[in-house]
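Can you read through this structure? Questions will come right after.
Removed: one protein chain of the complex. Kept in place: all other protein chains.
By written order: A and B. Residues from 1 in each chain.
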Amino acid sequence: MTTSTGTEARSPVRTAAHKRAAVKSRVGLGLRMRRNWQLYAMLALPLIWLAIFAYWPMYGVIIAFKDYNVVSGIWGSPWVGMKYFDRFVESYQFWRLIKNTVYLHIYELVATFPLPIILALCLNTIRKKWFSRSAQLITYAPHFISTVVVVGLLVVLTSPNTGVTNKLIGLFGFGPTDVMGDSGMFRHLYVWSGAWQTMGFAAIIYLAALTSVPPELHEAAIVDGASRLRRIWHIDLPAIVPVAVILLILNIGSILSVGFEKVLLMQNSLNLDVAEVIDTYVYKIGLASAVPQFSYATAIGLFRSVIGLVLLVLANTFARRFAKSSLW
Amino acid sequence: MPNDDFRPPGLSRRSLIAGALGLTAATAGGGLLSGCSGSSTTDSAAAGAGQAAPSVTLGPKLSTVQYPQGYVGPVARTLKPLTTEKVTFKIVVKQDVTIGDWKTNAFTKWLEQKTGVHIEWSQIGGTDDDVMTKVNAMIAAGDIPDAFLGIGFTRSQLFLYGAQGLFTDVGQYIDAYALNLQQAMKDYPDTRKLIQAPDKKIYSFPGINDCYHCRAIDGRGWLNSAWIKQVGLAMPQTTDEFREVLRAFKKADLAGNGKTIPFAGYKDAPIDPLLMNPFLYDPGEPWLVVKDGKVDVAFDKDQWREGLKYANSLYGEGLINRDVFTADEDQLQRYGNAPGKPLIGGARSNYWGNFLDIDQKDPNARWRQYEACPPLKGPNGVQYAAWDYLTVGVEVAHLVITKKCAKPDLLVRWADAQYELEAILRGYGGPKYAWAKKGELGINGKQAIYGFDATWNSQKNINWSQDNPMYRSQDFRLGERVQPNDLTFEKPLYEQTKERFFPHKQPQEMQFPPVTLDQDQAAQESELRTNLKGEVNQSFAKFMTGQLDPNDDGAWNDYKDRVEKIGVRPYLDLQQAAYETYNG
């Protein structure tokens, strides 16, 4: 790399077209890499970080195939092969857990993915600056109320004896119901309270993307007599599609995870059949055990990662073909 | 032997409160514990220490302290320095905002000044789960301290790590140096059995906390006695009377505006022990019972189904809050603390504080209206107070000494010093204690031993918030002075437990003891227990709320099939094996 510095500096300045042609004509890989040495230099620091904090610890996944205990250590614990994977796949709850997790995740995705986009587009359209700014600030705030309190508020609001929701449905002549204990309501409560809490925060990323829209486009469209909705659709929306597609791909990769703490707090004896998800189950088996079950927890985590990776690759291929956008 | 003058004089009082751990007979010091008698103490002291063994003796008793007649428990003595040279131990503890900085804590300073032992603290934050995660990571990294204080290792963990040589077997040091603990083990003869691992070694220094009312915590419910009077009834004794009282509450609508909730429960205090014990012995999760030496579960028996029918009918009549399985404690408090009048006629909870604010100073405070509802007698004459003989009282893992510790003997003596009466008072209360004067009475109506300034529990950085090893015998706990202007809730809690629950306790043999599992057993157990617990709790809730009909044979049989399929058999086999190991 150090020797290439000189070559690069001495190389003649080319025109843009010239250079693109050169790239296309398969300039030697070595040359192209040397030409980009500064870009690699920029990448060095992040890559070193990645190697140390992400890849170095990764050998630890072998404990999924071992009977790990902390005293014997990762290398000293005996190999058990696929024991823990088998145990999970054959466990009484396996299919229920998969089903609950996937349902909850997909419901959440479908319901809450478009909302921040809509919110951002609305905020972006509004001309009254004070309104837009305060609306942003207000919708952003609930992100900082901890889950414990949010779930506590759900209990208050839906209480069959003192809650507001029951007073409301009481006006329509329906008797009080215990919404938190209704397993049919669990997913709705989880998803919509989540939407309510995170929508404003999630919109920030789209607001940032919208800054890349040149105002001239809008001006031209106005002159052409395009309505406001048409401008949102044809000018603003395309600006956030690349980001949205990327977020969607990443979201699909995490299909087997959901907000663990919130689900755990929302669980009760009546909704457990729909509210038990992989994360809460791993927690109960793994950590709340007489002896922590690291191997079992790691095996389930690995299982989830493999499925997530497969889905991620599929989603990415799909996106590359149809949305012209891709992760790599 | 020290402490001899406090040997119990007779059986009269103890037969009354014999439920307390091991306080079964004055002669209990023999048999099992003969190895711990005074003479062998000095022997093993010499043997255990190897080099010039310090002759361990206790300091002289403080003469100013009053003890009630027949007192069994910790004694106030002058604490002697344990060491003359400067010794420092590294100890890992939990962070707690009320303890504050362990370094500057008042009890830390006092104990160091008395014992001469200096501690370097490492504090772990977060919940108990977080703490355990961190501790496991430390162990994995070999980053271990001299000891862990107040970290909640399970018996199984102590055994697993102890057997691998990570934790020190402190048995020999206890036999050699821990004179206070030795006395406590005489007072509570089951202690050794409860703190021993299956390999007969002792991997932690225990704490003893003989909390009398805690033994009946799981089945306890409360009823508003003022309301009962208002509807012209008496405290219910049977399942039918209980129903009558709740019906009367509902009919009279004592909260007004149709808001009355005759009886309430919430999700963190399971209601099944209250409603099941009139039908069969139900100790609560994980519902394990012992019958003639065989481990069994309560939740698939026909009597359980009878209990379900009863629960279902109460709920169906609207006598129990609709959100009994979903309300959290805050919600229950809103029912109990409602302005004007409480909304609830009664509640299933461990003590008043779960559903009401406790104001100790106000003699007419609302919480005083609520009295413990006695265990109910079922239609077939069954009436149990699920009494916890074994898991309340002796607590393992208060101090766990690791292989890193160069002087485990000194650390054991340091822990033992905390069994001294003044150290206990300062350790869990703070410096603002006072010795009771002659004639002042304690919670049990006898001579009081000590008292606290009423505000002790609102100060910070003064005690170790019960993380330290202590010897709190029943007599000690009940020897707290009762002030007429600050009536502690401990007194009615004790009295009502003694009067209403103790007489109906199940025989001790029926209780499933705290067992120790090996690593493989623990792995299977946690999975089976999680699944069984989920199924049983969910089905109980569904049967009670009418989503399943307990009168329908099909629904009941489906439930039994599901439980069977999850693995009740292997679960019981596993527990049976552990139970037999426990019994040696």
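The rule we apply is simple: a residue touches a chain if its C-beta (ideal position, glycine included) is under 8 Å from a C-beta of that chain, and two chains touch if they have at least 3 such contacts.
As a working rule, contacts and distances are computed from a predicted model.
*Asks:* For the chain that's not shown, choose its UniProt protein name out of "Regulatory protein VirG", "NADH-quinone oxidoreductase subunit L", "Glycolate oxidase subunit GlcE" or "Carbohydrate ABC transporter permease".
*Replies:* Missing chain, per its UniProt entry: "Carbohydrate ABC transporter permease".
*Asks:* With touch defined as in the header, list the contact partners of the absent chain among those displayed.
*Replies:* Contacts of the unshown chain, counting the full complex: A, B.
*Asks:* Thinking of the whole complex, not just what is shown, which of B:N224, B:S465 or B:Q575 touches the missing chain?
*Replies:* For the chain that is not drawn, the touching residue is B:S465.
*Asks:* Would you mind spotting which of B:T115, B:N209 or B:Q418 touches the chain that isn't drawn?
*Replies:* Here the residue in touch with the unshown chain is B:N209.
*Asks:* Which candidate, A:M185, A:I205 or A:L237, sits in contact with the chain we can't see?
*Replies:* Final answer for the missing-chain contact: A:I205.
*Asks:* Over the whole complex, note the residues of chain B touching the chain we left out.
*Replies:* Given the touch definition above, chain B has residues 92, 95-98, 100-102, 122-128, 130-131, 133-134, 136-137, 140-141, 143, 209, 211, 213-214, 217-218, 268-269, 328-330, 333-334, 337-339, 349-351, 353-354, 357-358, 395, 457-458, 460-461, 465-466, 489-490, 493 touching the missing chain.
*Asks:* Identify the residues of chain A touching the omitted chain, counting contacts across the whole complex.
*Replies:* Given the touch definition above, chain A has residues 13-16, 19-20, 23, 29, 32-33, 36, 38-40, 42-43, 45-47, 49-50, 52-61, 63, 70, 74, 119, 122-127, 131, 133-146, 148-150, 153, 156, 162, 196, 199-201, 204-205, 207-216, 218-219, 222-223, 227-229, 239, 242-243, 246-247, 250, 253, 294, 298, 301-302, 305, 308-309, 312, 325, 327-328 touching the missing chain.
Assume only the chains that are shown with their structure count from here on.
*Asks:* Starting from the mean Cα coordinates of chain A and chain B, work out the distance between those two points in Å.
*Replies:* Going by mean C-alpha positions, chain A sits 43 Å from chain B.
*Asks:* For the complex, give me every residue of chain B touching chain A.
*Replies:* It comes out as residues 129, 132-133, 136-137, 139-140, 154-157, 160-161, 164-166, 259, 261, 267, 321-323, 325-328, 330-331, 334-335, 343, 517, 519-520, 522-523, 525-527, 530-531, 534, 537-538, 540-542, 545, 547, 565-567.
*Asks:* Quick one: in the complex, what on chain A touches chain B?
*Replies:* 67, 69-74, 87, 91-93, 152, 155-156, 159-162, 176-178, 180-181, 268-270, 272-273, 276, 281, 284-294, 296
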